[in-house]
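Removed: one protein chain of the complex. Kept in place: all other protein chains.
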């Protein structure tokens, strides 16, 4: 377990350091973009748990993200709750709905689960429109802006950024506890081989639902935060492509790496903008190529790149254990034998 | 005459070699056994011979240097392998498995004849010719794998752990088939096994592989009496 | 009652559209065990090329022939350039790469031809017949017939020919296929090539109905995935039947189930998929091994 921990902490240290330095380097509007990236990062963390650690592919993470956002907005608009106070509720509500989505997952695997969850992601914006008595339909919902308290010395953006970082830290902390505990062991067994796990008496149902619950809770938390940051949400922000983006972020960053989740989030927030800045007409083209090239160069995601590995090696000086990546057969297979 | 000559063969996965300069020969028309414990490199040898793994060293088969040959070419030359875990295609029917086994054969008539021949030899397969092979029993699958490999009319049949997961009675049956193939059809066989006791009774020559190196070799009957082999593999 | 039958016919007509993309998806899955999310977009690119050749004055048949062959090469090229180098990579990687293909080809069309919708040359007559008040259009009927022939041919090729067997074998296990003397890489390449051509045929069939635009295939992706699942991922005829069932279920459900309505019709393919997966995971025509994928 120690080895795994250290392996994770090498790129993680880098990401943490960058995150803490940002307020001194980035202008306010960029801080805002990074806060958005942190939201996605939390959702990707959830996806990593599901895909990287328990081997279930879920293409509805964007929808769950949206549920979290709407939970926050509805609690704020209809019940007058303070937006920040709604975050735990957003996580819990999303978690419950995530379990509902996870129920069919008990019997589905790989490709099948991917298609069903992609369906959920496609239906989500339409459902939001249909339920306009509570979601505000296409008009969307505007929430109160949590203003920085008087004692806070920095800008409004810094306050929100700090809030995002705290949420991210809590998420990482909870996820680590979960992965180190019995449930984590259970989930890994599940990913590595469901059949063997079952024969060993692992409670498949419990492990799978737990994975879905935790993953959805993270998506919900990220979504709630997303709503607070933007101050306004509408179905247009939760189209099926958002789920695909989150998946892309997860895999680009590295599906079994916590630091990778945030690297991937930065990728999906910034790269599409950069590519259109290079050339508006060719933006998508470059983004597509980027994505393909990235996967061909770094199959394990950015966190698995040589830079990440040399960092691990650096860590290895202090810990002589073998720091190889957590190996394992492919989770949630969409192809291959 | 040697149908297969292997000299200084090195192969492995990634950067580390599993085989360290292995050399051996297989005589035309004989049954050769390759014995060794788990992880000794037996399967690696077969995979290297079939071209599934990159390797260094000389491999000569029927006078042809195999190093430049693709896996497909090796099959065309008459080298067939039944890999561990049968090597049948689970979602194919029995008949489709046989048909794909004859992929390198161009004569339709020959394929038809061979198919009938092996159906006669293995009546169980004839009964189930339209069934998905994934649903067959372990023994039936091994027979199918064998028939599948024979469809390519091999000159040398390599077989990786044929006894794995089979009941002793069925294993014996399989070895009887090997023997009759060798005896009646003059087929050369290279059998990799952990079950040394049984294998040595059928084989003519045997090699013992330990940690990527051949440590003992000789006629099978000698090895059966060899003390070191007895202790390590025969559980005496 | 007339409305019911009309909707039934409409459902079959839209089902044929879903089935056409599903057919290409199934082919590539059957041949390489990959679900190519960029399949529809590759087909769109081919369709644009065909349209462009027609615009330049080539006869329709000739340009379709040229582009059909070019599509094959496109498929082969994509396989060699992008898929082959990562063939040993985890599936998620391949999924993201096909998503990358999706983005890439869509943007390519957008860049070359812009977003405006265009008229795609129709191959079939535009009329129709009234049968007891139910309107049957000629184009829908023709699409169905062509698809049926296509699916039957594909099914026959996979089942009865040496090439088809070899392609299936390569998809099933490259190692075992090498051991029987199949040149696996060539088979996978052919698989991508054929799938790209079938995709192009699909685009030619549905182009006049959906109109030509860079995103023409996007709305039908989910429906095509549902159709392929319903039919069982390894059966071309299954994809066709699956598409038709999804189309009819959608058409009837959106109209006669008030709690769904036309604005929530997208849940119908999901519901159909879910039900079939829970009741019969291999789909209507699939073989058992696909489940383990």
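Labels A, B and C are assigned to the chains in the order they are written; within every chain, residues are numbered from 1.
The rule is simple: a residue touches a chain if its C-beta (ideal position, glycine included) is under 8 Å from a C-beta of that chain, and two chains touch if they have at least 3 such contacts.
Note that contacts and distances are computed from a predicted model.
As stated in its UniProt record, the chain not included in the shown complex is "Amino acid-binding protein", which appears among "Amino acid-binding protein", "Dihydroorotate dehydrogenase", "1,2-phenylacetyl-CoA epoxidase subunit A" or "Cytochrome c biogenesis heme-transporting ATPase CcmA". Across the whole complex, the hidden chain's contacts among the shown chains comprise A, C. Summary of contacts with the chain left out: across C:118, C:162 or C:186, the touching residue is C:118. The hidden chain makes contact, of the residues C:165, C:266 or C:282, with C:266.
Taking the complete complex into account, A:29 is the one of A:29, A:79 or A:151 that touches the chain left out. Although one chain is not shown, part of chain C still touches it, namely residues 2-3, 6-7, 10-11, 13-14, 17-18, 107, 110, 114-120, 126-128, 130, 135, 137, 209-215, 218-220, 223, 250-251, 254-255, 261-263, 265-266. On the side of chain A, touch with the chain left out of the figure occurs at residues 27-30, 32-33, 36, 77, 122, 125-126, 129, 132-133, 136-142, 144-145, 226, 230-237, 239, 241, 272-273, 276, 280-281, 283-284.
Throughout what follows, only the chains that are shown with their structure count from here on.
In terms of inter-chain touching, the protein chains here are arranged end to end in an open line. As a whole-number value, the distance joining the C-alpha centres of chain A and chain B reads 49 Å. Centre-to-centre separation of chain B and chain C, using mean CA positions: 42 Å.
Contact with two or more other chains is made by residues 172-173 of chain C. Taken together, the chain A residues at the contact with chain C in this complex read 51, 57, 104, 107-112, 114-116, 118-120, 122-123, 126-127, 129-130, 240, 244, 247-248, 251-252, 255, 281-285, 287-292, 295-296, 299, 330-337. Residues 50-52, 70-72, 74-76, 80-81, 83, 87-92, 96, 99-101, 103-104, 132, 134-135, 148, 152 of chain B are the ones touching chain C in the complex. Partner chain A is touched in their complex by these residues of chain C: 29, 32-35, 82, 85-86, 89-97, 99-108, 110-111, 172-173, 222, 225-226, 229, 233, 261, 263-264, 266-267, 269-270, 273-274, 277-278, 281, 291, 293.
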